[in-house]
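The other protein chains are all here in position, but one chain of the complex has been omitted.
Chain nomenclature is as follows: A, B and C, assigned in order of appearance, with residue numbering initiated at 1 for each chain independently.
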Amino acid sequence: MSDRLSVGILGATGIVGQRLIQLLERHPWFEVKWLAASERSAGQPYREAARWRLKTPMPESVAGMVISPASPEGAPRIVFASLDGAIARELEPQFAEAGCAVISNSSALRMQPDVPLVIPEINADHLRLIEAQAWRKKSRGFVVTNSNCSAMGLALALAPIHKHFGLEKVFVVTMQAVSGAGYPGVASLDILGNVIPYIAQEEEKMEAETPKMLGSVNGSVAVPADFVMSAQCNRVAVEDGHTESVSVKLRKPATADEIIAAWRDYRGVPQDKRLPSAPEQPIVYDCAPDRPQPRFDADRGAGMAVSVGRLRPCPLLDWKFTVLSHNTIRGAAGAALLNAELLKAQGYFE
Amino acid sequence: MSDRLSVGILGATGIVGQRLIQLLERHPWFEVKWLAASERSAGQPYREAARWRLKTPMPESVAGMVISPASPEGAPRIVFASLDGAIARELEPQFAEAGCAVISNSSALRMQPDVPLVIPEINADHLRLIEAQAWRKKSRGFVVTNSNCSAMGLALALAPIHKHFGLEKVFVVTMQAVSGAGYPGVASLDILGNVIPYIAQEEEKMEAETPKMLGSVNGSVAVPADFVMSAQCNRVAVEDGHTESVSVKLRKPATADEIIAAWRDYRGVPQDKRLPSAPEQPIVYDCAPDRPQPRFDADRGAGMAVSVGRLRPCPLLDWKFTVLSHNTIRGAAGAALLNAELLKAQGYFE
Amino acid sequence: MSDRLSVGILGATGIVGQRLIQLLERHPWFEVKWLAASERSAGQPYREAARWRLKTPMPESVAGMVISPASPEGAPRIVFASLDGAIARELEPQFAEAGCAVISNSSALRMQPDVPLVIPEINADHLRLIEAQAWRKKSRGFVVTNSNCSAMGLALALAPIHKHFGLEKVFVVTMQAVSGAGYPGVASLDILGNVIPYIAQEEEKMEAETPKMLGSVNGSVAVPADFVMSAQCNRVAVEDGHTESVSVKLRKPATADEIIAAWRDYRGVPQDKRLPSAPEQPIVYDCAPDRPQPRFDADRGAGMAVSVGRLRPCPLLDWKFTVLSHNTIRGAAGAALLNAELLKAQGYFE
Partner (left out) sequence: MSDRLSVGILGATGIVGQRLIQLLERHPWFEVKWLAASERSAGQPYREAARWRLKTPMPESVAGMVISPASPEGAPRIVFASLDGAIARELEPQFAEAGCAVISNSSALRMQPDVPLVIPEINADHLRLIEAQAWRKKSRGFVVTNSNCSAMGLALALAPIHKHFGLEKVFVVTMQAVSGAGYPGVASLDILGNVIPYIAQEEEKMEAETPKMLGSVNGSVAVPADFVMSAQCNRVAVEDGHTESVSVKLRKPATADEIIAAWRDYRGVPQDKRLPSAPEQPIVYDCAPDRPQPRFDADRGAGMAVSVGRLRPCPLLDWKFTVLSHNTIRGAAGAALLNAELLKAQGYFE
């Protein structure tokens, strides 16, 4: 008999739900035992309810699993949630209230001051916000979130810079992959040979979530880092991998070599504790003049490493560079999974 | 007999040369009478030397024209030049020396202080630099240039802002079409489903050329406008149309309505003099939340109008917005043609 | 006051409805006076109900027009219909019953023996089936249809061959553009960098509709042409323009020159009567070795001409060649419009 922990997935049929199933297929600690989705899908076997969009085949272990309704009855203790914002706002508190550890990829509760918004390499210590959550006190349930896919790669690339030199200003323009919009998501007639200079609410999320992740915890609330940030978000005809052109102003002077060293040497709790999904080196600097690129670099570190390149002086701020990360792995499903591994390693599932 | 002025094209087989031929097909003032290209092509009829890459058919009038060697002998007075930088640096002075009016799309001489870098709506008055050119004095030949394709759309969008409110800082990230790299240019294996975060020398050109065009003339030299600019350039899988995410800091406060009015009301010499290739309205602001987009907006004003959209406050500077322009029409061939029309209207061909 | 005939569009918000509006914008004979769509859109102005996906702007004349419910009350005599099959099967007879001339792009009634399936160049004479329709007898209403977008280009390319040499066998493999699936239609995640070797019901439609159009009328029923046909349909990442690889076996021997001449000289009623949307030359043979291509050739003849190329012997049948046609113009909206023009020219609207 398996001694892996049972986990459930709320929103199992979507692109992020599929990635979670893929990443959990042979996971040493967790085992998918419960899948939930919208009413329309409930009662159907997963293979019929989901339109599988990944390159590896749908795992046999979930193909025949019957989709449960999206309610806490029958759900396991640990529930990954990947839901549309409005639905998450309603359902996630219900699950936490019922005693579930909700590891959420949804935007609904991310900016709530007592909900940790965590990238384990950066702010594992924010988990202690959990203890302040009303749900926790009542039922031992809680909610932990990861950020928007476009904020994730950026925050990782900024973290060592912020740690060593202090960020004062951050400018970012994104070129985001279509998988970030889910399935069916972006219509082909909208994006073939085109750029869409708009993603609803994306700039607001980036500008709010990045400082929260790079900030601190003061008692029972998260305090955002003190830098100003401006984001512009675009959709491009790429399948997986968000590319970001970034410029930063620092509080302390730094040379290119110092910044590159800060990236290359960056390690965090996931590396120290050897969490199963942790990439060996979370940030990889590529010194080729034309990298990183989504086609070649999105899958680095099994999609969990962030690629950085083209560090050069910025005439306006201090330094500019390009960041790339896999938006549905490090930017969504893998992020949630790494959060779950961190929670387990720190005893939150006991 | 035609009373149109004879013109020649140096670099006639490239993508920009093709666009020039297309735009000149039924031009009221100019008539293509001479085509020149590299030694390899010289002596061949144009239809055999050029791999025609435009959607309209190759004009009959040039199809049988024999390619001349790239030397001033036999060239008409007016010569459009679209050459690689290194070759242009050698050839363009030869043609000017020989008495030709060289209307250049090449980068070689753009930043030379006595060579005007002109967008007729913005800085038609820079043409008077011509009088200071040594060529002019010697043979009445001269060189006038237009900017890089990515600087062109940006400069046009910035011009009314700079005029009314004064620019202090400009931040731009480009997403550039493959036609900007010529033909064969970008390999399909490099760009399908991909973003390339690098275009050689493009950022340097944007940062140097934009202030020159928005600057002034002091005696016999061009003086760049006094703002700081930072550019990051990316290639995306789009055929035609460069999209740019821009943020600006102004010297005087401006409301969104004032900026939009400045764009909409912007007119220049080409509109006043009704130059044949001038768009009625050079800058079009689109208030849809997700525009401009290359597929839908690049051809606006027959490719000569610049589209702007998404004006919104910038947390870091003052305002951010998106600019789109057709890179081989307004950004190259159409730019050169409008320069030629301006020169004619101002008597420089007499 | 306009003396143009009032026309309505059933299914006005879809891609084909949009193309109809675009093609009718300055039509000499017809004027759009009535737009209908699904219940969800009824009551809204067109500019709000439709997500306009064409490169030319939405005509001012329709932008403010309020969408009517999809019922014959208030509809003009002439109604273009572009509806999903199931809905068309219910609605089109209602409109015909109520006295409307229904010019349909839908698949519902195409194969009904007393409904003409018409390409005006090929089988204008099939219109006499109208007289046999029960609707016609009752209310003077009737239904005329055009074929599936993939059958249209093929039928036009086959028509002169069939006329001069007789078809015995036809093999066709299509590579179809995404606009053929409507909007939102094909998800970008399904087609970027991909081929989908399946389009529901498309092969069946091609195999049934092509022989009907190339067939004859016997009394009150259409009799399909006597050739065997096999179709395989694929979707590719192209915006507009279906490319088809075709092979044919003929009943009489033909040389390449004879076939090319048959294509080049092909004319029909639309050319004789100079119908407003008729291309001067309906079939254009391009002798370049690598043409036709969707990017360069789909818009030929304003999207109404079919391009053919690469005629060469087939080791298995007699001849093979490539056909290209614009799927939403000649293949849908333009086809319906040409049918309407034919009907008017032949007095069916009196």
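Note that contacts are C-beta pairs under 8 Å (C-beta built on N, C-alpha and C of every residue); 3 or more make two chains touch, one makes a residue touch a chain.
Just so it is clear, the model here is predicted, and its values are computed rather than measured.
Novice: Quick one: say which of C:L5, C:V173 or C:A261 touches the chain that got left out.
Specialist: C:V173
Novice: Contacts of subunit B with the missing chain: which residues?
Specialist: 15, 53, 178-179, 183-193, 237-239
Novice: Considering the whole complex, not just the chains shown, which residues of subunit C touch the missing one?
Specialist: Spelled out for subunit C, the touching residues are 169-171, 173, 175, 192-198, 207, 228-230, 232, 234, 236-239, 243, 245, 247, 289-295, 309-310, 314-317, 320, 322.
Novice: Provide the residue numbers of subunit A that touch the chain removed from this figure.
Specialist: Touching the missing chain: residues 55, 192-193, 239, 295-296, 299.
We adopt the following convention: only the chains that are shown with their structure count from here on.
Novice: Among the chains, which one keeps its Cα centre farthest from the Cα centre of subunit C?
Specialist: Centre of mass proxy via C-alpha means gives A as farthest from subunit C.
Novice: Subunit B to subunit C: how many Å between their CA centres?
Specialist: Taking the mean C-alpha position of each chain, the two centres sit 41 Å apart.
Novice: Quick one: subunit A and subunit B, Cα centre-to-centre, how many Å?
Specialist: 42
Novice: Pull out every residue in subunit A that's touching 2 or more other chains.
Specialist: Within subunit A, the residues that touch at least two other chains are 192-193, 237-239.
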